[in-house]
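All protein chains but one are shown at their positions in the complex.
On to chain A.
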Amino acid sequence: MSSTVALLLCGPAALLATAILAAAVSRLAAATRLVYGAALVISATLLAIVASHLAGNPGAVSATTLPLGLPFTGARFRLDGLSAFFLVVVNLGGGITSLYGLGYGRHEPAPHRVLPFYPAFLAGMNLVVLADDAFSFLLSWEFMSLASWALVMAHHRDEANRRAGTIYLVMASFGTLALLLAFGTLAGPAGTYAFDAMRTAHPGRFAAGAVLVLMLLGAGSKAGLVPLHAWLPLAHPAAPSHVSALMSGIMTKVAVYGFIRVVFDLLGEPAWWSGIAVLLIGGVTAVLGILHALMEKDLKRLLAYSTIENIGVIFASLGLALAFKANAMPSAAALAFTAALFHVLNHSFFKSLLFFGAGAVLTAAGERDMEKLGGLIHRLPVTSFVFLVGCVSISALPPFNGFASEWLIFQAILRSPELPQWGLKVIVPAVGGMLALSAALAAACFVKAFGITFLGRARSAVAERAREVDRWSLAAMAVLAAFCLIAGILPGLVIDGLSPVTLSLIGDRMPVQMAEPWLSIVPIAESRSSYNGLLVFVFIAVSASLAAFFIHRFASHALRRGIAWGCGFDEAVPAAQYTAVSFAQPIRRVFGGFAFRARETVEMPAPGALEPARLKVDMHDPAWEIFYQPITGAIDFATERLNHLQFLTIRRYLTLVFVYLVILLLVLALWP
């Protein structure tokens, strides 16, 4: 059974070959089409291989060892249910992004800085998901990080992008360090780096706790868990938009994969408190992420912050699965775990779609500051429609896909009173409240994102002149919008597809959904809860059409265009409209006080003076101030002190060397 995985490994190899080729030809005019076309074909092929594997025997495991990497160990690769699911996520996202890139890449001012790294990035993500020993996992992980770093630095002449790249590099190194330590702890004194060996060796309670914390640091920093999220809203938007889509939609999912692989697969039976830790971090991440997004006026940064929220939702659901698994409630654990994976898939759809939309806006208007956009629904009809679909999906509104997965998560939360531990009994409803709050805030956030960018009147000349984007981009967005709808009205299809994963990692699965009458989803029992996305969709469509038919049959058809009502005032200036900042003001007043220590000060001019009054808003990011500033302060302090060592005389250097040698020898002599 090594043939499938060997076949799959040809994919990353082909992508790497494309990357090398791209480096050679990237200055040619046809290079863009060549590279994205090749990436599209390779991703589609990989997807087809995984699909045929899943169609044949979804639970089958296929493994192989390549004579690469460390001497005597080789590089192991393996395909099982979990990696197959994440391969689907990576290659579906990668393929559609390449399709988008075929059109979007043509507007790239510096293609030679993007084209070689793009296929390498895809290859890295594929390899992480396939890796089956710690060495190849970490190597692929680092490769993925570095390739994405290079893409973040594509427009390196911008000062903000350089800063983003530096912070990203530091955080990525920190994350890899944590992963290295986690794998080291798992490997134990015997030092077996193969995942198979780790799976059978059960670490002690202390070691298992340490691994969980290290994985939360390592995978969490890549995924964007608060407070390790600081790099994400800087780095994701800095890259070209299709790469932002890959980083937000797909790479964060690869980080989730790393967490699941270690915590659910390699670590064995979890301790019950691990569920609390993951749940709490997830809930806090969800709320803070979406609050940050609401305060943002840069469209791409808003989307990046919303990624943090969705990662929080996914981790909260994973925490719930851990808590159920630790308490031997496999059916509830399967429900929570399925919900988390379903949300992984959904988020990869709508976040890619929204970043594509932001890229289209950037191409069309050359602007991603929402305060300078507006009225684009008239200029970009197709883009605005698909972007609206993405907004509705991510706001968890029926009948789209975001709602289906959130609904499952809520159903899982409602199973939790059966948990025995008091800590969990108190935490779970609180986290449930946090998730509900973040869902409501997400809707507010995307009303703002769509309303300010696409509705109203154009706030600048560039927005007024915007032109609809090319067909490749539109096709990619339309495909994703269709996926959002299909996954929303036929959630049973996805849930059943996830059953091999839950069976292998949890040992149980959700009931078969596609056999339910009318294609409902029924997680536990019909009298308890059920949801039928298809029927809700049909009901809404039918009753809206009925209403429209009735109105057009019996009511007046008269329609007159007139100027908008401004209470007798002429609101001719588009600047008089609500802006992104003013739209968020009520929510900032309600939540900003404790989340960001937001302060508003009004500077009124003296009576009779002609200068305008000003409203100043002062906000702080608690993560920066509590976690990062002390660290940078300490590093600055230490370097300042150590700086003196650079300017010593030769005698002092020799003394230092001598003292150091003496200390070293003393330590060696005294070491037991």
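Please note the rule applied: a residue touches a chain if its C-beta (ideal position, glycine included) is under 8 Å from a C-beta of that chain, and two chains touch if they have at least 3 such contacts; residues count from 1.
Following the convention adopted for this analysis, contacts and distances are computed from a predicted model.
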Per UniProt record, name of the chain withheld from view ["PadR family transcriptional regulator PadR", "Branched-chain amino acid ABC transporter permease", "NADH dehydrogenase subunit M" or "Formate hydrogenlyase"]: "Formate hydrogenlyase"
Touch with the omitted chain, as defined above, among A:Gly74, A:Gly451 or A:Pro622: A:Gly451
Contact partner of the left-out chain, one of A:Phe72, A:Phe206 or A:Trp565: A:Trp565
Contact residue for the chain not shown (choose from A:Thr200, A:Ser527, A:Thr601 or A:Asn643): A:Ser527
Absent chain, residues of chain A that touch it: 374-375, 377-378, 388, 392, 395-398, 403, 407, 410-411, 413-414, 416-417, 425-426, 428-430, 432-433, 436-437, 439-441, 443-444, 446-448, 450-452, 455-457, 518, 520, 526-532, 535-536, 539-541, 543-544, 547-548, 551, 554-556, 558-567, 571, 574, 576-578, 582-587, 589-590
